[in-house]
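Okay, handing you the structure first.
Left out: one protein chain. Kept in place: all the others.
Moving on, here comes chain A:
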Amino acid sequence: MSAFPDRAQVVVIGAGIVGNAVVHHLARLGWRDVLLVDKGPLPDPGGSTGHASNFVFPVDHSREITLLTGDSSRQYAELDTLTTCGGIEVARTEERVQELHRRMSSARAWGIDAELISPAEVAEKVPFLDPSVVLAGFWTPSVAVVDPLRAGELMRERATAAGALTVSALTEVLAIVTEGGRVTRVRTDRGDVETEYVVVACGVWSPRIAALAGATIPLTPAVHQMIDVGPIAELAETGREIAFPIIRDMDPLMYERQSGPDLEIGSYAHRPILCDPDDIPSIAAAALSPTQLPFTPDDFDPQMEAALELFGGILDRPDAGIRHAINGLLSLTPDGHPLLGETEVRGLWSAAAVWIKEGPGVGRLIAEWMTCGAPEIDPHASDVARFAPHERTRAHVRARAAEGFNKTYGIIHPREQWSSDRGARRSPFFPREEALGAEFFEVAGWERPQWYRSNEPLVAELGVEDRPHEWDARWWSPITSAEHLAMRRAVAMIDLSAFSQFAVHGPGALAYLQHLCVAQMDRPVGRVIYTPVLGPDGGFRTDLTVVRLGDDAFRVITGASDGARDLAWFRRHLPADGSVALEDVTSAVCTLGLWGPRARDVLAAITDDDVTDAAFPFATARTVHVGSIPVLALRLSYVGELGWELHTATEHGLRLWDAVAAAGAPHGIVPAGIGVYGTTARIEKGYRLMGHELDAEHGPVEAGLALPRIKEADFVGKAAYTKAREGEPEATLCTLRLDGTTRFPQGGEPILTPDGARITDRRGRPSYVTSAGTAPSLGTHLMLAYLPPWHAVEGTGLLVEYLGERYPVTVARAGRTPLFDPDDTRMRG
């Protein structure tokens, strides 16, 4: 081993699959003086990589995770550390059969070969399985077993051979020194290393290591129980590590895989057993390894019974003993996704909460991100910056991790809500909303009314139909459509207090925003500006509204779900000279949306200020007084109606609500939920949503959000944006209409040609439903999807695959022109 260096370009902490993959890809991308340290010995330092089950199921409902898994599989295969064995998710219940159909849709959407097979076919592939308890199987031929320890070794070898890597095992990190919010030095028990970059790839220990620098990596170690039963003659005589497909027995939340002569049984069904990073034993003190805790048999007993039902033929033998049983540790996060990207400390990167199946892909993603500023795979759902402060607390992480653990193999509805640690953030309108019977959905901790039971009578009055199928109607109510129609008929008030809002001011404010935003920011005071915000490669980073409040003062308003991520992006780009102040004013401001043909009547009734179109035109902002409450009113709309966002100080909120409700009553005002704002009204207007239509893979041209002119000022992504405008787009965001069915796709489904073929554009990007929603004013169900130019033609007939069936759809609109009120006359009215 070479001498411990006193300087490195980057220090990667943790030599599990993730850390090894990070150093390999950093070296490949030209980094030198890369130092990899681990407290444990090599090749197995004692983390979760050393005891993982090592199988890779490629299909996930999340495209991001599917892409990371696919990339990882390619890398494992290229390193000759992958054995393809196939895998079957088996269903024991009708609800699970439906879920397997849904997985088929995801497989088709992401282009992964898979098939639904009968119990007899399952038993053909796995002869010692009892097919009588199985209703169907989801067969994926490309399921594989990998060897992450060997892969890691090879990756280290490659980086070392490139002259880029120093590896220091048995090296404990004692401190991470920062100066001015930046990493400067790592202190270890072998000496200090000066460095500007640190990657925390420490798995279950990551929170503890990040805390050394004052950063948070919100995960908790949690137990996943596994046992090995053997020897089993049928398995032993194959002479191979794995010769039979892996079974995921989805309903009891467990899996069974061959491991040489043994059958390994793992479970996600037991009670959540969380542990603190500080309580993980040291290597010396651990009986097996630090992440293989003592088995607690009582927790596993129900799984043994379930395993006997499926594999009684080989498990119920006197010589087949439980030879190994552990409470293995893995990392759980509040939302189940990985924690990737730069933390709140500059130069300190997180590569944590990663499964074996994503490890190499994450390594590449992190290395690209650190090198180029943006990775090829959009890390939107995995960005470590996505959490609000309260979501980074131990209590929240543990509550959600405990709730999420049993969802690992669960059937998760796309609209499903969390039940733990609710009520963290409440708008000032909350008491009124509660009294109106609001059904609260959560975003970033905010409780937002999705619909109001007080509006139930409108369902019959307006003739809204229910959804006949339970899955379609789950986490949904016909009240949303009724609220929608009532808004379009008269006027609605909508709680938008969850918006993230940043105050930007100072002499450098204009130049700063010009640099981040696509739209021209140098507009008159009082102007409301919608703008895309791009990454360096021209894909969407976010989209938001900027209000110019003064020469050097702006308000940035963005969605709640991306608020924390956007704040991190804006913070990261602040000039070092102190000429710009950025302040998160989310909690200081509450927002009430007021929209509908009668909105002006309502606002005029509560303010003496002139709110006529002449005095208060579209896309402008003004302060108006509602009684003694100063209100910043923004004339814009995400629902396609005349109206305003009314912003005021949080403490005035209740008064504002009451004033609007009282003045609105004679005009037929209704409170409307986010079901209207985020789905029905939005989709009728074809408005795009970050994280759905808008992602790093698509830019404004393809999303139909290119602006008429390119501004002179330079901005992030300008070169790519300019180039994209010059050619024809490879895909166009289209609105599709579902033709006559009583089923309602909900998002994520593949769009197929009339003869059932998968659709991809020339860059290989698939066409799938990015958002779906009922359009009550149009009497139909709409979907948004990117289509390649040869399908992005209005009137074209295609198919959508939903829960195993294919339904005809028609391209109703190619591009951004709304289907409802295409000339926007209503909101300009």
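By definition in this document, a contact is a pair of C-beta atoms (placed from the backbone, for glycine too) under 8 Å apart; a residue touches a chain by one contact, two chains touch by 3 or more; residues count from 1.
Keep this in mind: contacts and distances are computed from a predicted model.
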Listed names "Electron transfer flavoprotein subunit beta/FixA family protein", "M56 family metallopeptidase", "ABC transporter permease" or "Protein translocase subunit SecD", matching UniProt entry of the absent chain: "Electron transfer flavoprotein subunit beta/FixA family protein"
Residue touching the undisplayed chain, where the options are A:I273, A:I322 or A:I411: A:I322
Identified contact with the non-displayed chain, of A:P294, A:P507, A:P666 or A:P822: A:P294
Absent-chain contact - pick from A:T93, A:T238 or A:S282: A:S282
Sites on chain A contacted by the missing partner chain, in the whole complex: 229, 279, 281-288, 293-298, 301, 304-305, 307-308, 315-318, 320-323
